[in-house]
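As you look at this complex, bear in mind that one protein chain is not there, while each of the others sits in place.
Here the chain labels run A and B in written order, and each chain numbers its own residues starting at 1.
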Amino acid sequence: MEDIEHLEKKMKLIDENGLRIDGRKPIQLRPIKMEVGVLKKADGSAYLEWGGNKVLAAVYGPREAHPRHMQDPTRALVQCRYNMAPFSVTERKRPGPDRRSVEISKVISEAFNSVIFTEQFPRASVDIFIEILQADAGTRCAGLTAASMALADAGIPMRDLVASCAVGKIDGIVCLDLRKEEDNYGDADMPVAMIPRTGEILLLQMDGHLTLEEFDRGFTMVKDAIGRIYEMQKEALRKRYAVSAEELEEPAEQAPPPEPRSEPEPPEPYPPEQQFQPDQDDMEGQQ
Amino acid sequence: MTEIVSELQRDRVYRLAASGTRSDGRTPEEVRPITVEKNFATNAEGSARVKLGNTDVLVGVKVEMGEPYPDTPDSGVLSTGAELVPLASPEFESGPPRPEAIELARVVDRGIREAHTIDLKKLCITPKEKVWICFVDIHALDYDGNLFDAASYGALAALTCTKVPASKLGLQDYPLPIQNYPVSITAAKIKDVIVIDPNLQEEQIADARLTVATDENGDIRAMQKGLKGSFSYEEVNRIIGLALKVSDVIRAKLKA
Partner (left out) sequence: MNSGPVRREIVIPGDVIGDRNSKPGQGSFVEGDSVYSSLLGIKTANYGRVGVIRLSGRYMPYPGDFVIGIVEDRGPSHWLIDINAPYPAALHPAETPWRVDFGDTGRFLEIGDALIATILSVDEIKRIQLTMEDRSARRITEGQIVDISPSKVARLIGKRGSMIAMLKDYTGTRMLVGQNGRVWVDGNPRDMAIVARAVEIIEDKAQVLGLTESVRAFLEGEYQKRPDARLR
């Protein structure tokens, strides 16, 4: 969906052996590297390399929402800003949001809005920033995947992590995770974001041409890939905090128990299908 | 969303600076450790990610064809921009560039331009019609004080590894012609104490700020005084002297 280039020439994207221009099979992902907690000022952050993509995500919040009139008295706003650095693409992009960035910011904000327990932070805002430092197609998937880890790193309460990946069609073959050339000359591209545990689809966009059968096949492929990416996210988060757990090994048996927190407030009314118990506020005991 | 600095903190940072051991353990004349990673962003014709202490900046250079300025028809063009993206600090907001971002871009630009860092005459394709334009874009990633120097180092380091994409014209790509290596040093004045390479805490309480860019000959190429306080002539000279003292080591790092 990276429509920055509009070149006409045709390119053979899949060879006689069914391999793509970078040697991948249709169901293979590009190499992905993830690192959590890379920035000092942000409350949470993550850096991700995905094929040729280099993406930095940061979260600030919850913090008081500004301007005042934007505040929601019942819940936190979730605001994502997706931005591409001018040098991140082959032809320099003028700094500042363009229509594409605004749209991507919106769909990513909406994806996270449904997983964050926003009602725990009335009048506040959870601000998510995604900076694309180097682009190679699939930046919104990379950005969303990184932002998910940044949110966890920032201690934002959520139902789950969200993972994202795209599937497309090139030379008539349904293929996972298109790279730049495949996206430019391919026949379809469909980024998806999901919670693997529940199967909920939080982001879905598509452009191009897919038959119903191709869509089905593509969706199965991308769902599986998202599951794998989700495991990578968890691994990256665990690695960041791995030894902390060991340090808190000492049980506080002989310490007098800290004052128990008061009972939680009655749960907010939720639609019948989703009865969540309210999250109690954090109890920083003296462990 | 400005952070409130407590009086206690103001006093402490000042007292430490005055004592000769700053809040991060440095002497007033010490610059924080610098790391340079060149060619970080490979879609750019040149790039460098520089860390100055905890301040982290990525600078990318895009070289594209365009029209020359009417008064310099056979010269390439240098254009510098800066984005203080909100990711880098709770103080940065989204929106059009604020005066701070514009000042940063112009000061970095001045340092590079006035030292004739790039031999712009070698970037002419067809006089009056087509020349190479160097877009230097500064992207702040993590802000812990002194973006002026971090961005300037990033820009110079990025330029030293930039390739002019002449293959687009059927010719061979060639390295951007660099003929000078200006180094910028920024000092902050806190009451009566002057510190080089202020960290964020020092910047937050600084009364005045001076950035000086010097070249290999020890000559001055650009200067910028900022904030509402003032400097005496002796103080300015002292800062220039300090800049010259520390520049060579930094220049070597950026050239490498």
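Just so we're on the same page, a residue touches a chain if its C-beta (ideal position, glycine included) is under 8 Å from a C-beta of that chain, and two chains touch if they have at least 3 such contacts.
These numbers were taken from a predicted model, which means no experiment stands behind them.
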item	value
Residue in contact with the excluded chain [from A:157, A:208 or A:227]	A:157
Selected residue (touches chain absent from view) among A:26, A:44 or A:168	A:44
Hidden partner chain, touching residue among A:80, A:124 or A:193	A:124
For chain A, the residues touching the chain missing from this view	37, 43-44, 61-64, 73-74, 115, 117, 121-124, 152-161, 195, 197, 233-234, 237-238, 240-255, 257, 259-262, 265, 274-287
Interface with the undisplayed chain - residues on chain B	4-10, 12, 15-16, 19, 21
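Going forward, only the chains that are shown with their structure count from here on.
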item	value
Rounded Å distance between chain A and chain B, as computed from the means of their C-alpha atoms	33
Touching residues (chain side chain B, partner chain A) in the complex	1, 40-44, 47, 54, 56, 58, 60-62, 64, 81, 83, 85-90, 94, 96-97, 135, 137, 139, 141-144
Touching residues (chain side chain A, partner chain B) in the complex	39-42, 52, 54, 56-58, 60, 63, 66, 81, 83, 85-92, 95-97, 127, 129, 131, 133-136
